[in-house]
Each structure stands twice: as C-alpha cells, then as structure tokens.
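There's a structure below that I have some questions on.
All protein chains of the complex are present and in place, except for one that has been dropped.
Right, chain A next:
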Amino acid sequence: MIRTVNLQKIFTTEEIETSALNGINMEVKEGEFVAIMGPSGCGKSTLLNILGLLDNPSGGEYHFWDHEVARMSERQRAQLRKGSIGFVFQSFNLIDELTVFENVELPLLYLKVPASERKDKVEKVLERMNIMHRRNHFPQQLSGGQQQRVAIARAVVANPKMILADEPTGNLDSTNGEEVMKLLQELNEAGTTMVMVTHSPYDAGFAHRVVNLFDGRVVTENIKEQFHV
C-alpha cells in the first residue's frame, strides 16, 4: 500500500541543518497494523507526517498506492489525503467549539457528503465507538478516553484506507488506553491499514509488525511473533 525508498528529511534553520530521516526504506501492506517505535527525536513523528502526506520528504521516494507523492505540492497532497487517510493524535486535536457530532462530521463535510448520509454515517460510527450518548457534548465536557474515541470516530468516519495514529494513548490512563487500542485493533481487523507511532511496548503489541527507528534510520523490524509482550 505504501512504500518508501531511501526517504530523507532534513530540517534547516538559519544556522544548523538537522537530518531527521536518513534513508528510510519501508513498506506497509494493505490491512497491516504497523507500529513505529524508537527513542525521542529518532524521527518517528516526522516519518508519520510524511506517510500521512502532511509533509514532503527532502529526498528519496514515497509511493502511496500507485502514486509517487514525494514531490507533490501541498494542494495535490491534500487532495490525495482527503478521504483516504485518517489521523489520530496524542492530544486528540478536537475542535473545542464543535460538538462531538460536529467534530466527527467534519471530514464528511469537506468530502461534500449529503446531509442525510452524513448524519447516518456519523451516528453509526458514534454507536460503534460507544459515544453516541455524548453526541451533543463539547470536547471539554468529555474524559480523555472519550475524547480519543471521538478522535478515532472522526478518523474513520470517511472510511479511509489507512489510519495514522501518533501515540494515541500517550495522554490516557491505562484503562482508557487499552480501550482505545482495542478499538484500533478492531478497525484493523475490519480491514483498515494502521500505522501507529508509540513509545509503549504494550501498545506496539497490538501491531503485526514493529519498525524500530534510531537517529532517522530503521534499525530493526520485528514481526509480532518475535515481539510479544
């Protein structure tokens, strides 16, 4: 589904150049659940952003489905991203001024899905995330776990091919974290490709495969059988 060849990312400021990714070669197949691990500053989030078409690499190739996207403009990336990738963040990133329902509805609005269909889809996904009873609440009125469930609902409502999760349990207690991970696992089992950045070996245990990064390079790759908690 996605494939990178010698992917590089260099951040340049006025005085220094920092190399965040140093030739990443990796592949994620459709339906896979891949966890990316590594110490802080190793380039996990940078990689995730490039995989999520939020950022362009400085060099190398990135094939998303059949498209070579490494040199696409922001506009083209945005077009490709829309509807095909869902995002889940550590800090939920819900819009405070919108209700649970409206937050989840947002991607469908930008996909110009008709109102009745939107309502249907949002309600279904809220039911699935077990958050339907909170549909008219605002994010600040929810617990962290509930907020992350809303964020996951928003990520999946447009039925994307892939979900990218950046430390999805980082702001949650263990119970809520477990719940969220189970949800992601369920989604994956239902066919959604999942790429997750995490610090937590436990969370990584939900993945089929773990890619370990260090200093912007892939150092090891473990499949689930070799990496069981």
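To be clear about the criterion, contacts are C-beta pairs under 8 Å (C-beta built on N, C-alpha and C of every residue); 3 or more make two chains touch, one makes a residue touch a chain; residues count from 1.
The rule is short, and it goes like this: contacts and distances are computed from a predicted model.
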Which of "Serine/threonine-protein kinase RsbT", "MacB-like core domain-containing protein", "Sugar ABC transporter permease" or "Cytochrome c oxidase subunit 1" is the UniProt protein name of the chain not shown? "MacB-like core domain-containing protein"
Can you tell me which of A:P107, A:G145, A:P168 or A:G216 touches the chain that was removed from the display? A:P107
Out of A:F33, A:Y62 or A:F87, which is the one that touches the chain we can't see? A:F87
By the contact definition given up top, give the residues of chain A that touch the hidden chain. 49, 52, 54-55, 75, 78, 81-83, 87, 89, 91, 93-98, 102, 105-107, 109-111, 154, 158
